[in-house]
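The excerpt is restricted to a subset of chains, each kept in its original location.
Chain lettering (A, B and C) follows the sequence in which the chains are written, and residue indices restart at 1 in each chain.
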Amino acid sequence: MGKKVRIGLIGAGRIGRLHGANLAHSVADADLVAVADPMMNDEMKEWAASMGIEKCYSDPDEIINDKSIDAIFICSATNTHADLIKKGANAGKNIFCEKPIDTDLNKIKETLEIVKKAGVKLQVGFVRRFDHNHKKVHDTVAEGYLGKPHVIKVTSRDPDHQPMDYIKVSGGIFMDMTIHDFDMVRYLAGSEVTEVMAYGAELSGAGYAELGDVDTVIVMMKFENGALGVIDNSRAAHYGYDQRTEVHCDKGCVQVANDRNDMSMISTAEGVEISKPTWFFLERYNDAFISEAVEFTKAILNDTETLVNGNDGLAPVIIAMAAEKSLKEGRPVKVGEI
Amino acid sequence: MGKKVRIGLIGAGRIGRLHGANLAHSVADADLVAVADPMMNDEMKEWAASMGIEKCYSDPDEIINDKSIDAIFICSATNTHADLIKKGANAGKNIFCEKPIDTDLNKIKETLEIVKKAGVKLQVGFVRRFDHNHKKVHDTVAEGYLGKPHVIKVTSRDPDHQPMDYIKVSGGIFMDMTIHDFDMVRYLAGSEVTEVMAYGAELSGAGYAELGDVDTVIVMMKFENGALGVIDNSRAAHYGYDQRTEVHCDKGCVQVANDRNDMSMISTAEGVEISKPTWFFLERYNDAFISEAVEFTKAILNDTETLVNGNDGLAPVIIAMAAEKSLKEGRPVKVGEI
Amino acid sequence: MGKKVRIGLIGAGRIGRLHGANLAHSVADADLVAVADPMMNDEMKEWAASMGIEKCYSDPDEIINDKSIDAIFICSATNTHADLIKKGANAGKNIFCEKPIDTDLNKIKETLEIVKKAGVKLQVGFVRRFDHNHKKVHDTVAEGYLGKPHVIKVTSRDPDHQPMDYIKVSGGIFMDMTIHDFDMVRYLAGSEVTEVMAYGAELSGAGYAELGDVDTVIVMMKFENGALGVIDNSRAAHYGYDQRTEVHCDKGCVQVANDRNDMSMISTAEGVEISKPTWFFLERYNDAFISEAVEFTKAILNDTETLVNGNDGLAPVIIAMAAEKSLKEGRPVKVGEI
């Protein structure tokens, strides 16, 4: 009782501040003591002060070398993740890292090797596993009373296009967007993906094709346990964040609808209107961001396995690569080919 | 005004009687005057009498040769469909034929050629197009205010296994079950399928594999208009007839949930229970069977194109063959390959 | 087996033809053999012929005196109901009578006395008891696993104003409209109403006040079994027929939402639209009209009590009178006062 996890935050951009605020206010076992960001400035320091963070640095090494700090939250640019994990692991820190660990397979494997040797905890930020809805689907399947899974379905549509400048460096739709769904299907199926077949197209006319990218994909997959799966993605649903999952099992089906802004229904001669789904991930996964941080601190305090471990960080990257290959080559691709 | 379509029913089994009762009672423009069934017996005659049908025959030719009859409903065994259509067309009858026209591609084409030459109406019994729910999805897309379709999704699960004796002669899941969904995606997309990729498995352990068949399939497809589609099927949902469709377009999404037995909600400390989906096609598509017959009589009286014409009977058969080939060969198959 | 109930229909207006068509086509145990209407004309005869009805009369006595006829359906003007019931009962006919039996209490009691002496069946046309939704609420309460009822709630709103000429002779909102809900609360509570308190107002400005009537009422009531109830009515909901019931019991609650035209949901940036409730009683209670006729023929063939008997015809009239008195006098009125 009373022992808290002392945490240093690395990266104070949008997602870093989101985690920072949660750690400061909503995670009882966390003590957020330091923040490091290469762009550290007065505005960031003010934010840090308002969160009760004592120490502000430009150099993340200051956090990594601080022996009083138990764990780090890596929320910096993707290309810094692997190095920070390695350094953190070598310094004995427990590590929460935003997804993806890296986009280079060998670098990820090498990084996980170091984490393993260091014996520290690693949790990757696949936040959707902590959403009340998807978790309910997972837990229902995992309880087992519906029998074994037959079909796993994920619909995942962003509300609207990101800026094309973002898309250009995003790594493509599979690595940037579908990767969350690849994590989700593994989570729901309780089994590994063995093969994928991807269809994709630019249908919005927003300019993805020029970048060699697409805005709409459907990906089918096979799982080790025999189940089949399918994901459909769109970059622009327009009506909000469409995040639905469904698993059909031996004895029945569990599925979730979207959260809505409210539970209203307005009925007139013109029609009946209900509320729109919540707009985007900040609204939909707000509580899930808190839960993943809570679970991370619990895993440290209770010395248990994190709920999204290193392999969970690696597997979706491999599947995304297989999906990309499938789309390019117009054929099903075994995950083992990657 | 006042002129009714005089109809002869060929085949008085389960589906024939369903159509017969609808024509007798619920289709204002229909006058059901004769029935023919090779097994014609006293029980059938009694049924015919109760429907106000004047003439009962063993031989369908009696109906086909009756010049006072305007149209025939072909509800006999599948392997008799093509020959009856040809005969009926040559005799100048308008024809409603239960699906499929045939399972042999050349025979279908030959049959349609004869129908074309004869200049008679042909409507194929893809009844789901007349369901209030799927029709709403179609009409919303067709109205055009959502823009062009991007993704067409169909979930279609039967409530429970058919007898294995039925499965053995069913022609396989694609030809027997998915064929309805292939029709549905064409109807919803307003475009032709150009390529399919099918995954399938036996997951229930009910014995499909021994027959070279599967109980679960997911089929992805591409459409001429650029849209992508996906169908998932199961032979045994257990909770009822799961029949949902969804189309995501430029500006939004239209989807339908299942009809339920009632709109109740029972809330206790144990949980909240709502009613199950309607059990099977007789319950779910009851009104749709009436509508398709109404539309058939209207097409005759107004001399308009039927809403499900010969090509609509042909196309899903070709797609089903492509899907089967895809499943067997483990690769995407162009519909043009068939 | 095989014995059918031979039925004569009295009154061939809107509701009479509705019952006639159901008896002709959808009630297996019914044989509709005659129709009588004081306005009998060629158009009515044509309708009768299309229903397979053999005999058409102007005088209902022709039906009542026809010894081959087992039962009559009284669908004539309200002020003829009581006399036709008496005549029918004296002639040994089983009787289905549209609601209300009469609007004069003594006349109703006298009529029921004659029915009782004659030993014939009487079923009153409170059709909502046969609706799949309300019946589910009733059956759930009656099964008993929720414990005893605490609160019975009924929302009942017509889609739009009836013509003021209709309202003028309607007997007022309680006798014309709420009477169905007074039947419903007795049915759901499984207990008699002992006291009512009514609030009412004209809020639409459509002209009810000039006729001494109202368009909006809320009525609270007490039941013999201790439960409390409340009904709210409106003459003009505008969005369709709003027909919801709810019973809260010892251990939980059962409630039903409205049937809708379809189960669609259309989502765009502008909002999310679902389908409107069915428009009015013909759409909503279509199947219930069939069920009440089926149950009537069953009661005759099996010699069981009808599901809506004479007392069920009387009680709501008394409650409606009490409600009217409560509204006029601005105080709760015991049903026993009437």
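Here, a contact is a pair of C-beta atoms (placed from the backbone, for glycine too) under 8 Å apart; a residue touches a chain by one contact, two chains touch by 3 or more.
Computed from a predicted model, the values in this text were never measured in an experiment.
Every protein chain here shares one sequence; 3 sit in place, and the complete assembly counts 4 copies in total.
One rule holds in what follows: only the chains that are shown with their structure count from here on.
The chain with its Cα centre farthest from the Cα centre of chain A is C. Averaging C-alpha coordinates per chain places the centre of chain A 57 Å away from that of chain C.
Our note on geometry: chain A versus chain B, Cα centroid distance of 42 Å, whole angstroms. For chain B, the set of residues touching two or more other chains reads 251-253. Interface residues of chain A, counted against chain B in their complex, comprise 148, 150-151, 153, 155, 157, 197, 199-201, 203-204, 216-218, 220, 222, 226-230, 232, 234, 237-239, 242, 248, 250-253, 330-332. By the touch criterion stated above, chain B contacts chain C in their complex at residues 24-26, 52, 132-133, 136-137, 140, 146, 251-259, 261-269, 275. Residues 237-240, 242, 260, 265, 267-269, 271-277 of chain C are the ones that touch chain A when the two sit in their complex.
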